[in-house]
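Could you have a look at this structure, given as structure tokens, before my questions?
Every protein chain but one is kept in place in this view of the complex.
Up next is chain A:
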Amino acid sequence: MKKFRIYFVLLFLVSILVGCTETNILDRVGLTTLVGYDVGTEERISTTAVVREINPEFQSNVEVITTENETSKGNRLKANRRLSKKITIGQMRVVLFGEEVAKGDLHFYIDSLLENPSVSNGLYLAVVEGDTSELLQHEYKNIDDIGQHIYRLMEQNIKNEHMISSTLHEIAHDYYMKGKDIAMPIIKREEEFVELTGVALFNGGKMVSALPVEDSFYLKIMRDSFKAGIFETILPKEDIPPALMKDTITEMPVAFDAIRSKRTLKLVDPATPEFDVQLKIKARLLEVHPNINTGDPKVIEGLESAVSKNLSKELTRIVAQSQSVQSDIFGFGDTYRSSVRNSELTKEKWHEMYKNMKINVKVKFEILRDGVFE
């Protein structure tokens, strides 16, 4: 026993010393839940941080602080000088980029977020139409904590598959991929609301174009296989089979709930390059013109083919738009890379090829069921 006494003493000393590291007590820190980046007027980066200060006795306090500095860490220092509590970023959930920043280059921001071990890979990224400070500084009537609100807004829409997912991991993943570009949701203040208004398309780290929010469904089914998601479309007259046309309506709005969609990409000609896109969608009919008899299998069949035709047209349209700005958000390039041996693909090379890419969209749309009333 005597032999071990010295070890016990040392172990005891060590166990006391363990308490000597820096502590972060919840009452004494300000939790940054959201950060927005803008282009500064004098210095390079203008940062708006939403800081939540937990107060055990009173209601928690939310502060929105805008600072300008050369680096984002410098901004953190500056913000610290205005707060009674130490700023921590471990609870950061959303990072927003002002439109101008996004049109510049996001490479720097993505890398600095990845570098910091206390930043979670699961935080959401989005682009703000206009300035982030304007969006965040506004005093909303019904929103207490703007940071938490935007996080919930994005989480809800992404989880329910209404909007493309844009976690830091996915953005960084696509950014560092040779054959894919990144896309992020766009948010905007509409009077007293914060709203998702579209999808930003990037070429490398630069935002080059935007798609309206209505197209996000097409974007989703084109990007990946997924489950659930409501979409509505208006079938123009030429798409509707004459058998369905009892009245002389010119167009017919329909709404569906896609239960499952599966995308398969196949490279048919590496030289052009040309792709076959096959989409299989199983859906539930939600809303349709009352004159249409959904009990009739023939009618359903006609409707299916009409929607298929309409979908492939819309999909070709959004792909064409992304081609015109050389932003391959669908990952065609990765399929190219993985099916062509020794392609030595680089992002620049793929962007050049992407311009001339041809696709043949084939949609197989299947209506599984409708509601409880025919």
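Structural remarks
The working rule: contacts are C-beta pairs under 8 Å (C-beta built on N, C-alpha and C of every residue); 3 or more make two chains touch, one makes a residue touch a chain; residues count from 1.
Rule of thumb we're sticking to: contacts and distances are computed from a predicted model.
Per the UniProt record, the chain missing from the shown structure is "Spore gernimation protein", taken from the list "Spore gernimation protein", "Anti-sigma factor antagonist", "Cobalt transporter subunit (CbtB)" or "Ion-translocating oxidoreductase complex subunit G".
Only one residue from A:M177, A:V208, A:A255 or A:I300 touches the chain missing from this view: A:M177.
Think of the hidden chain as still there; on chain A it touches residues 3-4, 7, 10-11, 14, 17-18, 20-22, 90-91, 114, 117, 120-122, 169-170, 172-178, 180, 334-335, 338-342.
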